[in-house]
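Here the complex is missing one protein chain, while the rest keep their positions.
Take a look at chain A:
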Amino acid sequence: MGADRALPEACLMTLWFVFALMTVAAIFAVLWPLGRGGRAERQDTENQGSEVAVYKDQLAEIERDLAIGLIAAPEAEAARVEIGRRLLAAAGSETAPAPRSNLKWRRAAAVLALVGLPLVAIAVYMPLGSPRLQDFPLAQRDRAPGMAQSLENLVVQVEQHLEKNPTDGRGWNVLAPVLERLGRYDDAVRAYRNSLTYNGESAERRSDLGEALTATAGGVVTAEAKTEFERAHALNAEDPKANYFLGLAAEQDGRKDDAANIWRALLAKAPADAPWRPLVQSSLARVGGGSTAPALSDETMAAAKDMNEGDRGAMIRGMVERLANRLKQNGDDVDGWLRLVRAYLVMGDRDKAMGASTDARQAVANDAERLRQLNEGLKNLGLDG
């Protein structure tokens, strides 16, 4: 895409030509007064204001005011005397400065304009500007081939449509999972909520919303998410997603037996070819197999590192990655940042941990309270700014 947008050579030439024209105009502005004839200069010098001229005008003004009757004769007289005094003083001290033309300095100024101006302009512009990028107004982009097909563009089109027709429940239904896949969990949550509002209650939609909420929390089944799963469960006790996440919630709460029971029941009722079977089985193995810590806790991370099992390691890395992505989009979450830093530390990736803590500081820099919390948390983790 970047290649499409680089300027063709002809356009680049035009741009440099425009720059050159502008530079010439700027130089001309400096050279013009230097090159004007002596007569124009003398005229300027003669026309310039002076103290004496102002006082003379003021004297005339007093006469006018007196004629209209704005001031009385004695006052006019007093004012005349005072201004007269000032006029005399000014006329005495005012030695009209004779204009002198100084050819040497004029030449220096001309050289400054001819050489200095373009040099400064280029020296400042080159590191800052992007002369190779062409304009990209929206009207032009809709017609750009290739762009129209991209997933993001489609999403934007659907979003724009929904902005105008917010009650289109089907649209929200289509949009929500796509947003979730794109990692825009917050938007996905909103889309699922709208879908619920306009399509009505269903266990599936409730548990989808719960899943999105869990994703925004970086894989933790929050109280809010849990409520959604419970509602889904109430609507349909068989809903596999609700059951799975209720189990996960129990695991994260430390109730590993409850988790195991829920998952066992889920597996018992599951069709043999259900695509989520392996996931539930491995989860069950996790709680059954002894490592019962909440997701993304130090122990889980350590366990994952020791065992180095392909599946679990990938899952945890995926979770960490998702958390990192989410924080990149919305950096307000201090706890999230701390969780991320800790995850990197446990995974033994100190560089990434340092990088994440720097990002975190930048992200919450505008909020003193959050910054303080973050710094304390980082100190506890043994990372000092």
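Simple rule for what comes next: a contact is a pair of C-beta atoms (placed from the backbone, for glycine too) under 8 Å apart; a residue touches a chain by one contact, two chains touch by 3 or more; residues count from 1.
Throughout what follows, contacts and distances are computed from a predicted model.
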Given that one chain of this complex has been left out, which of "Autoinducer 2 import system permease protein LsrD", "Fe-S cluster assembly protein SufD", "Formylmethanofuran--tetrahydromethanopterin formyltransferase" or "C-type cytochrome biogenesis protein CcmF" is its protein name according to UniProt?
"C-type cytochrome biogenesis protein CcmF"
Sole contact to the chain not displayed, among A:Gly116, A:Pro278 or A:Gly348
A:Gly116
Could you tell which one of A:Glu82, A:Glu201, A:Asp253 or A:Glu376 touches the chain left off the display?
A:Glu82
Missing-chain contacts on chain A, rising order, are 1-2, 5, 11, 14-15, 18-19, 22-23, 25-26, 29-30, 32-34, 36, 41, 44-45, 47-51, 53-55, 57-58, 61-62, 65, 68-79, 82-83, 86, 90, 97-102, 105-106, 109, 112-113, 116-117, 120-121, 124-125, 128-131, 133-139, 141, 147, 152-153, 156, 159-160, 163-166, 186, 190, 361-362, 365-368, 371
